[in-house]
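Just dropping this structure here.
Complex shown without one protein chain; remaining protein chains in place.
Right after this comes chain A.
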């Protein structure tokens, strides 16, 4: 498990990351979301030791993280390019060797991954000759070499077409199945919702929400939608709840007093037909908007 404890980083008078804590449990995908400048990249760079830490600690498997631990991590920085004028096989082998693999083993693994991503025929091509999507694939391969102990990926899906997203997702799922913790940042909330077991929301350098997706969606004041056979105007007079929206026969209410929803449904059935009475869980995007507002 990767633990981030009270991490803080200042740039001059500006506090880019302010006492941020969260966990990336083994075998789970943790999504890291937040607006531009919220501090996601700075946090990830501190985790990877690329940027100094002003305060706080990063723990790996229960003890403070070391350089050798980080060497086993897969990391994908925000902006990418690798070496534009070097054949992709050569530079991937180079990166793998820097991470401590032998040349022979590195070549074998790189070949295997290139083939898997449909680049087996292009091993001698210079990176700059590949399409952007293919360059991204090469970047992904660079970050998972050698088989990583943990993955820290900054915007891994940006610039990928849907097919490439799927093969990336498959690959990441393989790693989580093997018990590897994965932390990735993204702007694509639908993707995050689909993929992630857990979510950390950052705003202005602070953690504003964290938890599993269902925890986050279940948190907050419960909301219900009521659809009646007749006019729903009477709902306004009920106590213990706020009406958020009223449209003819449909009402959206927020319950502030425990049990108020039970009185509401009893009253509704007394008055006539009830077509629908349902708990409304906010979409991730709504939670995100509220948390970062």
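Here, a residue touches a chain if its C-beta (ideal position, glycine included) is under 8 Å from a C-beta of that chain, and two chains touch if they have at least 3 such contacts; residues count from 1.
Basically, contacts and distances are computed from a predicted model.
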Chain excluded from display, named as in UniProt, from "Circularly permuted type 2 ATP-grasp protein", "ABC transporter permease", "Aminomethyltransferase" or "NADH-quinone oxidoreductase subunit K": "ABC transporter permease"
Touching residue (missing chain; options A:30, A:109 or A:143): A:143
Listed residues A:51, A:227 or A:243, member touching the removed chain: A:51
Candidates A:40, A:80 or A:137 - the one touching the absent chain: A:80
In chain A, positions touching the absent partner: 45, 48-52, 54, 67, 70-71, 73, 75-86, 90, 94-95, 97-105, 142-143
